[in-house]
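Only a part of the assembly is drawn; its chains keep their places, and the rest are absent.
For clarity, chains are labelled A and B in written order, and residue numbers in each chain start from 1.
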Amino acid sequence: MTTPIITLTTDFGVRDPFVGVMKGVILGICRGTHLVDLTHEISPQDVVGGALALEGAWRFFPPGSIHLAVVDPGVGSARRAVALSANGHYFVGPDNGLFTFVLDAGDWSAVSIEAPIYRLPQVSQTFHGRDIFAPAAGHLAAGVDLGRLGPALHDPQRIVIPGWRMDGATVVGQVIGSDRFGNLLTSIPVDQVRAMTSRGRVTVELEGRDLGAVLVRYADGAVGVPAPIMGSSGRLEVFVRNGSAFALLRAARGAPVRVTNI
Amino acid sequence: MTTPIITLTTDFGVRDPFVGVMKGVILGICRGTHLVDLTHEISPQDVVGGALALEGAWRFFPPGSIHLAVVDPGVGSARRAVALSANGHYFVGPDNGLFTFVLDAGDWSAVSIEAPIYRLPQVSQTFHGRDIFAPAAGHLAAGVDLGRLGPALHDPQRIVIPGWRMDGATVVGQVIGSDRFGNLLTSIPVDQVRAMTSRGRVTVELEGRDLGAVLVRYADGAVGVPAPIMGSSGRLEVFVRNGSAFALLRAARGAPVRVTNI
């Protein structure tokens, strides 16, 4: 049998032992699990940020991987707990839209995690990551069928994930965040940009500022000048060679981005 | 044989490769060990903070787990190195009180880590985490008996861990820290609070400020208003719904907390 893999994505940070405790619970259920941190630095309670991080990462893991994500402003309220199967991967977390990108992308099946034997004996009202989600992920890793975690869930919660739309011949999207290097990520897929560049020259505008053509390599940029680039995340990005686009442009999530054939 | 588990708790941070080096030493001794970080963000040399972090986390790991903790202001001095067995778990680190909560909680046996064959060949005076503690944990993981690490230690060091006491009918404790979400942790066990609530209404005071009754769910709080809550850590906590109790109240470790039946 292959070693099961569980990835972890949370807003718990690494200062407190919350993540370690979830790992302890998982290993108590399925000792051989390989645990991989995606990030624990999602901004507190930023469900959209958690969804965006996981959306860009899950496909690089082998089939059968279990993606445990906990960004959970509604812990202790009536929101449900969900376990999903889609594309040969599993997703476990609060039913608050964290997995919208899976629901929107194809076939899936989901259950509401309710079976008491697959939770910790005592369930708190403030840390379901430890008491409900980590145990569910651990039992999936140990080979428990998804369907045994609870009843089918036909209407998992969705949120609005920043996307893109056509405005005439212009693609309109937005900034969705920035990375450690100060690169700005946008909601516009590089596939969409490639389709446009195949039709002719393209220019990118950020908050009304013309950033010119889309580059392929960082080395193609002029030092200190912001420029669009085909991002490795599959999204159009904006970078500054030898600098930080975020520091220069201060564009926050939601800042409008337009791509136009010229 | 099951995979051995070693947890790591230090004040080393993650900027420098200290923790990675300890892991390399462990894997050189017991290659199959599962290594789990609890936290490396204990404030430099804050032994009490290290003890509090580990106290809240160790019980969520399976029996036989080895908890390696290094917060070690006395490295290179005469302080001893200790390996403890208690509750079916192992604890390894400097003998400076880091494990007081284990010593106070029931049966234990301890040794002073001294046997040269269970240390690195060269022992520095400045990094015992690498040279003494990681090797001892690795050898325990590999199945070496605790007693072979060195002579019995009958008087391991204890420190004063913030606790609680009765002042008439009032439980008096203190703030012991805050977490990433700005929740304040106190030294008062929720079991104690539950016993009081079973006798009637209860109110909590923090630094003389009345915070009202103890809630069970974050959703029960009023937005922006600090309130006490039964914490998932097993301790009474203070939170602000959609906000940070720490940012609002600025209560540091030691700030007095009182719970009274009204």
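Throughout what follows, contacts are C-beta pairs under 8 Å (C-beta built on N, C-alpha and C of every residue); 3 or more make two chains touch, one makes a residue touch a chain.
Computed from a predicted structure; not experimentally measured.
J.: How many copies make up the whole complex, given 2 shown?
T.: Assembly-level count of identical protein chains is 3.
Note that only the chains that are shown with their structure count from here on.
J.: Quick one: report the Å distance separating chain A from chain B, using the average Cα coordinate of each chain.
T.: 31
J.: Taking the touch rule as given, give the residues of chain A at its contact with chain B in the complex, in rising order.
T.: 11-21, 23-25, 27-28, 31-32, 35, 44, 74-77, 124-127, 130-131
J.: Could you please specify the touching residues of chain B with respect to chain A in the complex?
T.: Residues 2-3, 5, 7, 9, 14, 34, 36-41, 53-54, 56-57, 60-62, 65, 179-181, 216-219, 229-232 of chain B touch chain A in their complex.
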